[in-house]
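Shown here: the complex without one of its protein chains, the others still in place.
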Amino acid sequence: MKKMTSALALIAATAAAPVLAEDITITVWAGGSNDSDHYRIDNIRIAADMLSREAAIRGEELNITVEGKRDFDGWDGFKQAVTLGAEAGNAPNIVVTSHLDIAPWASAGYIVPVEDYVDLDAWPLNNIYGNLMEIATFDGMQWGVPQDAESRPFFYWKETFAALGYSEADMDAMSARVEAGEYTLRDMLADAKKAVDMGLVEKGYGFYPRVSNGPDYAQFYQSFGGELTDTETGKLLFDRTAMTEMYQFFVDAVDAGVTRRNHIGTEWDQWYSEVANGKAAFWHGGTWHYGRYTGKEGNEDFFGTVGFTLIPAGNDAGRANTVTHPLVYLLTDQKDDRVEEIAAQLVAIASEPRLNALHAIKSSHLAIGKAEAGLDLYSGDRWAAEATEVLLPHANAQPNHPSYGAFSEAMFKGLEAAWTGVQTPEEAVAEVEAQLTATLGDELIVR
Amino acid sequence: MNTKGNWMLILALSLISAPLVIMYGFQLIDSVSRPAPGGIIPQEWELTNWRFLWTSIDSARPSIWRVTFNTFVFASATALLVCAFSITAAYALSRLNFPARRFFLAGLIMLHAFPTITLIIAIFIVLQFLGLYDSLMGVILVKAALELPFGIWIMKGFYDSVPWEIEMAGVQDGASRFRVWRELILPQVKPGLSALLIFSFLAGWSEFILPLVLAPGADAQVLATYMNAVIADDTRPDYGLFKAIGMFYALPVIAVYLLFQKRLMNIYGGGTKG
């Protein structure tokens, strides 16, 4: 009964509107989206069609035009455009962006909480995984709705791995061993060195990490026992030991000839084509890489050639982990409350399992809810199903803290300095610490 | 001895210029061919790199023709504004006697030293106040204003080199200063004006950061932001395509250069009397 009332309520939500024909234009901007991500916008279009039909049944005429844009100049261009647009009062109605933007944008008043417009206890929002919903909250309010989920696994090339003396059974047991902390980053480094020494891979291709800053590097910090926030106060946490050990790990990788000193800044396309074709022994990436490896890079036997696990633990203090960095649908503050309301309902409808599964499978992302994972389209996809099982239960997200961006930026710049040999890990950590204490002040706990 | 010396010079210059020439050469070649995987030598001649002209290379991108049109409007409007404002202002600074002239001249020189691009947040606020943020009009005004100190400076140089006698003669014949300017002086600085026009057009045509930050919307895309967005999109890395777009983007520049080479080179001729 309860479910029915809320479902009814959702449908009836627009009934208070005037009976006259209503024309509404909803603009959607999606950051970091390329061709295969077009359902981020198209799902809103489908939702608009649904909502118009629902209105028609109630005898109202609701015409919604959806205008989408996703050809921004990278994330920077997108964020500049949204923030300056919001200041100028012509922000798009719906933005698809990183959950990390919630904190600053909420403080600035650019966005409105989605919980003001939709019933979180009703379908389909109540079907979204709780931990994902949690990622879209800030200061006790539900600001957004997760648009997709992903996670960032560790990959290894099976052929190389076999040549190192691991059997088929060993590989099957890898995920479990990594999860249990039996196979650590240090073991990986030793194996990678062996692979280079044996000539299985070229020098510098033993461990082949991400080429630019991203949530991935927070994973390595966690691998060495670092935590991003203090659970009690919600402040950011700078763990000196973990940070030093993490920097040291990459420096060791460079010194061992396993990773190139100038690796950062490698062209992405070159990187993709190399890892997808076995040029590297170990690397890490994202669940969406599956689409790229098997598509453009032409790896036809993904499961036969590539193995994946969580990011291994670095030492006893750390744990095997993976970061999920979901994008979220956010609603921007508009003069006309009615537009916000329509936008919110479109977001809710676009989160229907079937619609979201279109995006998840098309772009190799993971499901946002239980029902979606059960759909044939989704469960029939081996990658989606396996990745969901191995990775998603262990995924944590980066914190929604207004200063996390500065934290992440500084952490990476320090890593880059140590990696390229400009500073020793200790010097780099000291400089990052000095900078963060100066800029974040009270919002940072140094441990 | 002289011819031998010349050959040595040409050899040295050729060596030094080689990297640039190689880049230009392959810019052209790669746009119409496909190199062997991992290699440099072109394998096949083909026009598929130019597909962006007739098909959409990504469903989210505006049509190249629309973008080209925007760029053209942006560059020509900027050039016209710069010229229109410079010819009068430079004349005033060069030839007219009025209070605070010294002050304006000094200010002009100082303006050149200002970090224009780093003022961009403040410029945003001004545009926002005028309701011109995210419009082509807004970027045109800003670009024109930022080019003005340079334009006035150049034009002042050209005015300075017009002999006083011409003006004196006109004034003695009883013409007003305005008439003297319009009928006697303007024809004298025409070469400078056309050089400035070409120069500002090219500056507008190439501008990247202003449209990027101040007009991110789809309606005001220009070729620079379009091309950069295609390059930044890391799932479509394709130097052939990039170069073809680049070629398309550079064609007007090269055409303008070939046509007006002399005038472009001369533009600095007026501004060096410092």
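In order of appearance the chains are A and B, and numbering begins at 1 in each one.
The rule is simple: a contact is a pair of C-beta atoms (placed from the backbone, for glycine too) under 8 Å apart; a residue touches a chain by one contact, two chains touch by 3 or more.
The rule we apply is simple: contacts and distances are computed from a predicted model.
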Which of "Dihydroorotate dehydrogenase electron transfer subunit", "Na+/H+ antiporter subunit D", "Carbohydrate ABC transporter membrane protein 1, CUT1 family" or "Fe-S cluster assembly protein SufD" matches, in UniProt, the chain that is not displayed: "Carbohydrate ABC transporter membrane protein 1, CUT1 family"
Which residue of A:Ala56, A:Ala108, A:Ala180 or A:Met198 touches the chain not shown here: A:Ala108
Which of B:Leu141, B:Val162, B:Leu193 or B:Ala218 contacts the chain that the document leaves out: B:Leu141
Residues of chain B (touch criterion as defined above) contacting the omitted chain: 5-6, 9-10, 12-13, 17, 19-24, 26-27, 30, 38-40, 81, 84-86, 88-89, 91-99, 101-102, 104-106, 109-126, 128, 130, 141-142, 144-146, 148-149, 152, 164, 167-168, 171, 176-178, 202, 205-206, 208-209, 213, 223-224, 227-228, 231, 239, 242-243, 246, 249-250, 253-254, 256-257, 261, 264-266, 268-269, 272, 274
Touching residues (missing chain, whole complex) on chain A: 2, 5-6, 8-10, 12-13, 15-16, 75-76, 79-80, 83, 87, 97-98, 100-101, 103-105, 107-110, 115-122, 139-142, 203, 213-214, 233-234, 261-262, 264-267, 270, 341, 402-409, 413, 416-417, 419-420, 422, 431, 434-435, 438-439, 442
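Operating definition for what follows: only the chains that are shown with their structure count from here on.
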Interface residues, chain A side, partner chain B - complex: 33-36, 38, 68-74, 77, 80-81, 84-85, 87-88, 90, 267-269, 292, 296
Complex contacts: residues of chain B adjacent to chain A: 58-62, 124, 128, 133-134, 212-214, 216-218, 225, 228-229, 232-237
